[in-house]
Every structure is written in C-alpha cells, then in structure tokens.
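One protein chain is absent from this view; the other protein chains keep their places.
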Amino acid sequence: MSMLRTVLRNLVSGPVTLKYPNAPANIPEGNRGRLDWDMEKCILCGLCQKRCPTLAVTMDKNMGIITLQVHRCISCGVCAEVCPKSAINVGREYSAPSYTKALRVYEKDMSKEKEKEGTGPSDAEKGSETQT
Amino acid sequence: MSRSTLIPFGPQHPSFLEPLNINLRLDEERVVGAEINYGYNHRGMEKALAADFRRSIYLCERVCGICSFFHSTVYCESMESMFDVRVPDHARYIRAILMECQRITSHSLALAHTAEAMGYESLFMQLFREREPVMRLLNDITGNRVHFSMNTIGGVRRDISPEQRKELLSTMDGLEQRFSVLAGVFRKDATVKRRMVGKGVLTKDNARTYAVVGPVGRASGIAQDMRQNNYQDLDFRPIVRDEGDSYARSMVRVDEIFQSIGLIRTAIGLLKEGPLNVPAKGNPTGETFARVEAPRGELFYYIKAMGKVELDRVKIKTPTIVNVAALTAMVPGCEMPDVPVITVSVDPCICCTER
Partner (left out) sequence: MSGNANSEAIEKIRDMERSGSMRLVTITATDEGDGVMELIYVLDRKGELLTVRSHCRWEDELESLSSLYKGAENMEREIIDLLGARFDGIKGGLFIEPGSGIVTPLRKENKDVQ
C-alpha cells in the first residue's frame, strides 16, 4: 500500500534526468571542477609543478609557459592551496571532454619583466586549448 | 548412482558488478561444493603506493570507489602516528561525520543490489532515490561525489560551514523518515523472506575459522567492531545477530543505517570551531599498523618507511578477502538459483580485494 503513494507521485512528476551538455547542469556550489591560472599574479616559482600528485603541470621558467595535461588533472586543488600568490582559480564547471589528449597552455609575457619603463600594462594572460 | 556437474558461475555474469568466478559442483539441483577464484582486476596498487608518500594520499583513495574515504583516513592515521602528530578534535569529528555519511551510501547500495538480485527492481530504484540527496550533499561539502580528497597528513582540508551543518541535519531527518518505509519492506515482505531466510547459513565456528569481519561476522554472532575503539565519546554499541543467514546480514545493514544517522546527529552537536590541520615536516621513519571499520569490515594498513620519500612496504588488508573465502562454507546445501542472492548478501567488493 505504501508503494501506491510512490506510484502516484511518479505519474505526476516528470523525469529527473537533465540533457547535459545541451542543458545546463545542476552542479552544487562547492564542486571542484576546472582549474585556471591567472598569469598576472604568477611569479613562476614552480611549487605547483612540485606538488601535483599526478604530474600534470609542467613549467618552463625561461619562456614563462605553464602547460596543463587536462586528462591527468584530478582536480584535487593542491596546487591552488600551495600557490603563494593565490594565482590559481578553482571553478565549478567541469572541463569539456575531447577526442584527443588536450593540453592547455598559459603564457606570461616575459618582455614585461625585462623592460624597466613601460608605456602601460599589456594584457599578458592567455589560456588556449591546443589539440595534440 | 549420481554424477555431479561442474558449472562455472563465471567472471562475466549479469548479477555481479565485478568479475568473480565461482565453480559450483552440483548434484541434480543442489550445490555440494564450491571453489572461488578471483584475480581478474589486479592493478599493482601496493607497488604504486610505495613510490612517494605525498602522492599516495590521493592514490590510496582510488583503491576502491565506495569506501574511498576509509582508505584515505586509515592511510593518514598511520602516517600521523609515524610522524607523531596529534590531529585536532575538530578534524576528528569532521572525519567521523564523513565516514558515517559514506557508510550510509554504501549500505543502501548493498541493500539495493540485494533487492535487484532477487528481481525486485522497484525496491532497487527507490533505494537509489533515497541515496541521491546524500551524494549531492557530499559533493557540496567536499568537492566531489566519490573521491573526496579531503584528508591530508595532519587533518582535513576543508571545513563544514554552519549552513551545510543545518542542511545535513534536515537531510538526515528526511532520510530517516523515508527509509523506515523501505526498511519495513525488507523486514516484512513475504517474497523477500522466502528468498533469504535460512539460506546461506554461516555457523559461528566456521565464521571463526575463516576469520570473517564486518556485517557478515556480526550476523553470525561475532561481536567485534573497530568503532568501539575510535568512537569513545559517541556512545557506540555494535549490532549483533546470531542466525547467520542472508536475512540476518541484510537486517544488520538496515539497523546500521539507522545507527549511523544517530551518530551523525551526535557528532554535529559536538562540533566546535578549531584548527583544521597541523603541519607535518620531514620524512617518515618506522613501521605502524592502523585499522578502521569500513562498511564491509575491518580495513588494515601496514606501512614501513626508512626515512626517505619512498616507502619501503605498504600492505593493505581489505575485508572482502576473508568474507569471500567463507562462501565455500555458506553455499553447500542450497539450490542453484539461491547462489546469486547469497553472494550478493555477503557484499563483495572485488576491486578492494585485488587492489
């Protein structure tokens, strides 16, 4: 008899599933999803590369390039915790799936470091997805 | 003159979620013997965990999907005793709350899987609907549904905010009310009782010889639960029955869900503000043993370290490795269609067993 109430409730309400990714997903607030580097604040110290448990972050200090292997990242957030300048932002949405092993590259404009006087700050952050 | 038939209850079977091979020896329709093989899922985790002790915090959760926080907690507890640091009380209560939440999700999945093995699909779906608010709440608190990554050596990484505590209490209230309806189905339904009462009996002597742990052991009369040592200020008593059949095992799990809801309410009442973790510096040295009560039984870690970043030996003993071996004593005497229900009522987690 108690199942009858459940049957009537199910007849009235619709399906619970969402057609993600065509419809927006219903993700809770505290979720750890995609990680992004803010290259204005980054000082290229290399701590995020040392502490990453899956070795997904590699850094080239001379060129100022940080490369993230998206399929290796487990979104644990250790890099965001140890960064001394809080330059890593943990977002809520997930990284998009892809057909090949994608790399995400963040570049810092190194010419700004070498100029002693400059006309004005240029936008030095760029995050682009490249397929390999 | 009777001949016996050998039927492999193979690695691929629709009623098992994971590969497990049972070779049954049958006489007409009765089972007279069984032989258990596993090993199809071996990943070499013990060798991988010994590579670097800081990376192992995040790797040891991925040994099992449904008891992942228990693996993480016992690894961090054994490293903390090697570094000789004491975890603050606030962090210990947060760990206890999350462990009991994951125990609720694991036991409701085990009960749902038992109902599905009997063919009772609508009960399976109702139990999964009750489990979903708890998973969503865990996603909000910790950041992920299954692999929480909340532990670090010396404490926890995130706190439970006051709004999340209120929401946890109201979720527990709703869960208790709706789950008691479903528990009534398990207790009283005539079909469920005919398929589970008296089948797969494990006597107390056999349970002691095979060294079974967890709800399987507590349903056969062995009153041991690792939470008696850890939860001294939460007033805990283990739930024990003595029939030893599949019905007793499922009833122990149903009662443990209600007990976990009560423990969560008590622990939230005892939460006060405090530091979340203490730092641990240097490299570990020595050897330790640590145990915790996972949903399926007792989980045991032995770690030996030599003062370097690599660990010397990591040994994991999971509860299913002894529970599944006891199937050879439970199965003889019943008929062949009862074998899936008995196997699922033991609640095997083969990915834990074979690491």
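As written, the chain order gives the labels A and B, with residue 1 at the start of each chain.
FYI, a residue touches a chain if its C-beta (ideal position, glycine included) is under 8 Å from a C-beta of that chain, and two chains touch if they have at least 3 such contacts.
Quantities reported herein were computed from a predicted structural model and do not represent experimental measurements.
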Touch partners of the unshown chain, restricted to the chains that are shown, please. B
Among B:116, B:298 or B:347, the residue in touch with the chain that has been omitted: B:298
Candidate in contact with the missing chain, chosen from B:27, B:132 or B:312: B:312
Residues of chain B in contact with the chain that isn't shown? 37-39, 42, 44, 46-47, 208-212, 222, 224, 228-229, 289, 291, 298, 300, 302, 304, 312-313, 315, 317, 321-322, 325-326, 354
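Basically, only the chains that are shown with their structure count from here on.
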So what's the Cα centroid distance for chain A and chain B, whole Å? 32
In their complex, what parts of chain A are in touch with chain B? 2-3, 6, 27-32, 51, 53-54, 74-78, 81
What does chain B use to touch chain A in their complex? 54-55, 57-59, 122, 126, 136, 139-144, 147, 149, 157-158, 181, 184-185
